[in-house]
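Complex shown without one protein chain; remaining protein chains in place.
Every chain is named by a letter (A, B and C) in the order it is written, and numbering of its residues begins at 1.
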């Protein structure tokens, strides 16, 4: 349940209320919204008598029981106010959230070598995106496929970060790698196959590093939010939800089915920011630009797009990677469309000439 | 296979070529594109020797074997040129096609009574949409649910058509009703549950009435195009493909999963125009505006949206129907977005004041 | 709701009760069970006061409201007693039902010619099966594939029936063919693609011919029972439910996913008899014997198995058809397993020598 505090209540009174609540056998959390403070209570709240709570202070405006099984992830838990996840990057703080400009994450599936990742990062930077993605540890269906360069790839990502100022998003696959990944990444990704790797979720919840939580291949929306709840319950409020396509009966023309309706659905259920990954969502680069634009129109807070200097020779996911030229062209369309929807300010101001140049260099 | 004829070839030579081809045991069709004529051959074309064909005339530019199992529906069959389906309505000819403005179809799930359908039609008209939808024959899961008013509802649709000049789209469920439905409808709808009712498809192919073919609940894209092929093969080239959501494992928050990626996928496979139905696709009116906008950004040729004067008392599909006020508001956003994407000309020029008035009257 | 009448109540009193009930605005049906009479009431029963009903007669034992949306198909509607569907065939009456021996239906996908269907029928007969299946009207994904020989194939089925005494099961695809199909078939099949062809269901409900209702490719169990309810509500109580595999995400090794758990689930929901079709359910003949045996162990009331004199040259569904030799071998295993489960009496007594002979002749 949540306790909404009246505006202008002095901080000292909020703390007194929290103190009074502390003898209940529940977890208590103070949520500082833009206009109001909300106190969240998670645990055996059924036995709590609402009248007793009301008597604690006249500064209590309202008490609401959260009916959803995901408590901290629920929209009610923040009394309807969207989360803002501010990520410091060398180029400045980038904020994921419904009232913020569209954030774009781009890069190759895997970090292959220094030249490749740095040059891709330069294209990504020049296009106006804010984050570079690139896999060091790769979940591959076959044990005989390229498994990623592991820790050494993290060093290459650091070089690309240094060269461009972009934030870094990379995936962690194992609890024992979390610490090192968190050192190098600005946002740590938990992939679709690990969405219900509860050990990993708990450990990710024990840091404060922003976590990008991809939806499992056949995860329901409720299961996805419950996976986020694992992270939130462990103390980390910085979770971004990423839709990357779900499994369906027809896999002839697309690798997955991009479920764009999660955007309006999640808006009614959770305060967490949303990312859409049309590259995995469709599996083929030719469909990515259209679905990226549709994602912006659906109101996503961010996009993740795979780009590779030479998709046909990529060590993984080549068919779904855009070329630098196609990516730069798409980013111009995305930029304009984000502006149309009032979410266009986050982009850097590289001119078209600079963009073309960046692209040609690769 | 197709035979592409060189531009400027005299019609008499085209006919001579067709005549020469007529001794092959295949079906021959002349397809008049915007710039070129293409001759389509369907049947046992494997045995045809391409060199022999080439010798028929120097005006033959190219011969291409269509590898897809859907021949007439394939993009190759029209040599890459999108179909245009021009539908005469009292307000003028409305054309469905990739190079034409966005077409909007709106109305209630079922035709309930004269007052309700005429007033809804007036809102639909005033909002700038071109077609009124409304069910006379309703496919309902339960035999005890309202089954539609049948033929008498067709007369009410005719009145709404007369009152507003809108074209009429309504569903046929049985071969024996096709004739009467085709008399009243400008476009005849074949619903998702009948997508593989092959008897109905064949009979629909024997008219020239435009057919709106909804995708079956769990139909693959190939099965959907093969269903269209039934209609095309029977001689009716006027098929519009309508995505209305597919069945998936998660049905807690949406009734179906709207598969928007069909838009870019179908563009690579077929020349047929595309419609998206976000009302059935999501099942809840609160998600319809967002998904309608995403559909426009994805490049759909048309939209189908359910609107009802009083959704909570609707005889069917109330939860997914917009109120007139919400519909009018959405249409203004759609109008603007379609213009942004260069597909905005089809809308009528009712002013905002007129729109509001239309909406208030209901 | 249902009204359970006490055992030994005189028929005249039952009719008096029915008469008393007739002024309620509901449909009334008398269901003669083995031990008891049950009176079914379908319609607006919420407004019926149970005390008033009880006062009609002391012979009323119990009144139960059916909560399921499928009323007549529900197990409660027959007060827990399974239906028995007795089908007269030239060889005698064959009864489908939970307390009856296993019934086997076998034959080719399509009726191809007289010799083929009569010889297959002889194998089917000699193996101990009771029904011959064979398609006259074929639902095919492609308009260019063999569509069945239509009405003329019905005459060939009649010849096979005459030659062997087997009952005939064949599919109807269109309301306009129902009459002629019902003349030739002992059981009329409605296929998976037409499970929600409500016009066809209603018309099938207007005959008394037993109907084999295949589950739609992605139909939920509730939707399937609601489709059966359409037939029952129209007055035909003779419906057999046939599971034939559902659509799933993995179609690499099987065509469909045979959902055998429908057997125990349906037993808790409905009184209707169950058939399993492992041929369509798996799509490959090599998997059919195993799944046929699993179906018997799961307690199915009947099996449908495709057999063809020469699968590799079949006009349709060759890959899933057993050869006569494999079918005869399977039937011996099935026979023995059905006996193990106490459901083995329905088989004819052809000796192994006769079986081998029948098989060799083909």
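Heads up, the rule we're going with is that a residue touches a chain if its C-beta (ideal position, glycine included) is under 8 Å from a C-beta of that chain, and two chains touch if they have at least 3 such contacts.
None of these values were measured; they are calculated from a predicted model.
Participant: Relative to the complete complex, which of the depicted chains are touched by the chain excluded from display?
Facilitator: Result: the unshown chain touches A, B, C.
Participant: Looking at the whole complex, which of A:197, A:236, A:254 or A:300 touches the chain that is not displayed?
Facilitator: Answering carefully, the residue with contact to the hidden chain is A:197.
Participant: Out of C:61, C:84 or C:222, point to the residue that touches the absent chain in the complete complex.
Facilitator: Touching the chain that is not displayed is residue C:222.
Participant: Using the document's contact rule, name the residues of chain A that touch the chain not shown here.
Facilitator: Given the touch definition above, chain A has residues 42-43, 69, 71, 139-144, 147, 173-177, 193-194, 196-202, 217-218, 223, 226, 229-230, 233-234, 247 touching the missing chain.
Participant: Where does chain B touch the missing chain, residue by residue?
Facilitator: Interface with the chain not displayed, on the chain B side: 218, 247-249, 251.
Participant: Given the full complex, what residues of chain C touch the hidden partner chain?
Facilitator: 218-222, 246, 248-250, 252-254, 257-261, 263-265, 268-269, 281-282, 286-287, 290-291, 293-299, 337, 340
Here is the rule we go by: only the chains that are shown with their structure count from here on.
Participant: Chain adjacency by touch: line, ring, star, complete or other shape?
Facilitator: Topology of touching chains reads as complete, every chain touching all others.
Participant: Using each chain's Cα centroid, which is most distant from the centroid of chain A?
Facilitator: The most distant chain relative to chain A turns out to be C.
Participant: Using CA atom averages as chain centres, what separation in Å is found between chain A and chain B?
Facilitator: Chain centres of chain A and chain B, defined by C-alpha means, are spaced 37 Å apart.
Participant: Report the inter-centroid distance (CA atoms only) between chain A and chain C in whole Å.
Facilitator: 51
Participant: Two or more other chains touching the same residue: where does that happen in chain A?
Facilitator: 218, 248-249
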